[in-house]
Structures are given as structure tokens and as C-alpha cells.
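Note that this complex is displayed minus one protein chain, with the remaining chains in position.
Let's look at chain A:
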Amino acid sequence: MTTTPAAPAANAPAPARSGRKFNFQDYALVAVIAILIIVGGILEGSSFVSKDNFFNVLRQGSIVGVLAIGMTFVIATAGIDLSVGSMVAACGVAGGLLVDSGDLMFIVAALAFGIALGAINGAAISYGKVVPFIATLAMLLIARGLALWMSDKTPISLFSLDSVRWFGTGEILTIPSSLVVFLVVAAIGWVLLNRTPYGRYVVAVGGNPEAARIAGVKVQRILFSVYVLSGLCAGIAAVLLCGRLASASPVSGNLYELDAIAAVVIGGTSLAGGRATIVGTVLGVITFALVFNLLTLMNLAVEIQQVTKGGIILAAVLLQRRSS
């Protein structure tokens, strides 16, 4: 798992990784996933451990997964984006308003709306100096309100948009298309974070914004950009979700932000900023999707599910922190 630590200066080379000791933290989530699969196999047998179900789990995880990739960049700067769930609903509805204009217009509108809402978040935080928690909490309300207002509180049918539905339910060489989209977004995120100056700047801003500024990093621009990126990811997630539902619902995406944040944090990205890992985020998303899937298959009562889910999050984070 490649963890990008904060560089002391923005233009300093990343510390060499070779020859270091085995780092338990890098493999903790892999162990958690392995344990979940073994336990699931024992409890539920072939209905859990099957190619069909694993693709089902990954397809379900892909929506929160895309959000979590954007969230990784936000959290890397020591920020938070509480608005992504509501933005998913708003982006879907914004695209849905153009349902008669065809698939491409739906996708463009959803992505553009996500970018616009992300830009408002970014501007408020980077230039308006509003605390990320408050700015994105405000956007959570604004975006949900916009979704309800634009849709007149009624789901918009997208049954006629075959290409949009393909993003949600189609396949590429038997692999779910939504999973492919998630993996592509994750790969781009990994390259951005680990192989470009931009990624180093993001982590540097999270680690020490003042030091980054002195080193020549345009801190405000970086902060602005990560929220735009998060908004774009919300737009992509909206396309995937609407494709799966064949409709744009103004009440969808509820609490997705918490799942995304939890996936990022159990993946090993520091809430305090300055340390980020895309691979960890992907593993965090898979962990969550597996837990939800297994608990549903077991047909457990909701209260037991919630306690179990909370316990697993806590255990996973404690495992992650063991070597920190």
C-alpha cells in the first residue's frame, strides 16, 4: 500500500521506500478482508464466496468508492467533505432534468453540476476561509434542498437512457462497468497522488500549509482544487447510481459521505492531513461493502448489523494504528 507522507518541502524528493522493515499497517486491511472472506465462507458458504457475489459486492462498493477517492484528496489536506452524499442526489437530478436531451447531456450535466457544487465548497474554504466542516455541512443542506426542489420531490425516470443504465448495470468482459469506472478513477487518483507534483503538494498542504506556502505551493489553489475533485467524483458516482436505479431520486445518497470518510480513514489516510493512500482507500471501500453484504446475507436484525458494523470499523482502525 503506497502511503504518501507529507514532504518537509514541496519540491523535496519523496523519501525512499526500499529496504525498510515490514510495515504491518500496510497489510492490516488485507488481513481484515481475508478474515471477512473466511468468516463469510464459513457462515454463508457459496452464497457469499462466489464470483457472482464478489462482483455484486464490488459493484455496490463502486459508488461510495468513487466518492472515497475524491474524499482521500480532501482529507489529505486535513479537510472534510460532508456534502458528497447530497451532491450525488443533486447531480443525478440535475442530469435527470435533461433526460429528453439524451445520455450524453445527462452525463455532462451531472458532472458539471458536481464540479460547480465542488467549486462553491472550494471557494468558500480556500478563499472565504470558512472551516471545511461548516462549509461542506452548509453544502450538504443546499445540495439536498436543490435535489428536492429541482425534482419536485419525485424520482425522475431514466429508463430511456440506455448508455447511462449501462454504466450502472453493464459489463466489460464480464466485469461490471461500474467497477471498471471505479478502478479507472482509483488508478487516476493513485497516479495523481503518487506520481505527480500535484499529489505531493496536496499532501504537503495537509501536513503543514505554512511550510508548503513558504516552499512555493499555491495553498489556496490546491485547497480549491481538491473540493472540485470531490465534486467531480460526486458527479461520476451520481451517473453510476442513476444507471443502476434507472432513475434519479432526490433522496438517494443519504449518509454516503460517512461511508466514504470511514473507508478513507480505515484505509490509512490521516484525518489530520499529511498522509494519504489510494490503495488503502480502495481496501477500505471493499471492507465496507463486504461487511454490508455479509450482514444482509445473514439476515441479521438491523440493530445487530449496526453494532457489528461499528465494531468492525473500530477494530480495523485499531489494527491500522498498531504500527503508527
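Note that a contact is a pair of C-beta atoms (placed from the backbone, for glycine too) under 8 Å apart; a residue touches a chain by one contact, two chains touch by 3 or more; residues count from 1.
Note that in this section contacts and distances are computed from a predicted model.
Asker: Which choice in "AtuA-like ferredoxin-fold domain-containing protein", "GntR family transcriptional regulator", "Cyclic GMP-AMP synthase" or "Substrate-binding domain-containing protein" gives the name that UniProt lists for the one chain left out?
Answerer: Of the names offered in "AtuA-like ferredoxin-fold domain-containing protein", "GntR family transcriptional regulator", "Cyclic GMP-AMP synthase" or "Substrate-binding domain-containing protein", the one UniProt assigns to the missing chain is "Substrate-binding domain-containing protein".
Asker: Going by the contact rule already stated, which one of A:101, A:160 or A:254 would touch the omitted chain in the full complex?
Answerer: A:254
Asker: From the list A:60, A:83 or A:270, which touches the chain that is not on show?
Answerer: Of these options, the touching residue for the absent chain is A:60.
Asker: Where the complex has a chain not shown, which of A:119, A:192 or A:246 is the residue touching it?
Answerer: Checking each option in A:119, A:192 or A:246, the one touching the absent chain turns out to be A:246.
Asker: Write the list of chain A residues that the hidden chain touches.
Answerer: These residues of chain A touch the chain that is not shown: 44, 47-48, 50, 52-53, 56, 59-60, 144, 148, 152-155, 157, 168-169, 241, 244-247, 249-254, 292-293, 296-297, 299, 302-303.
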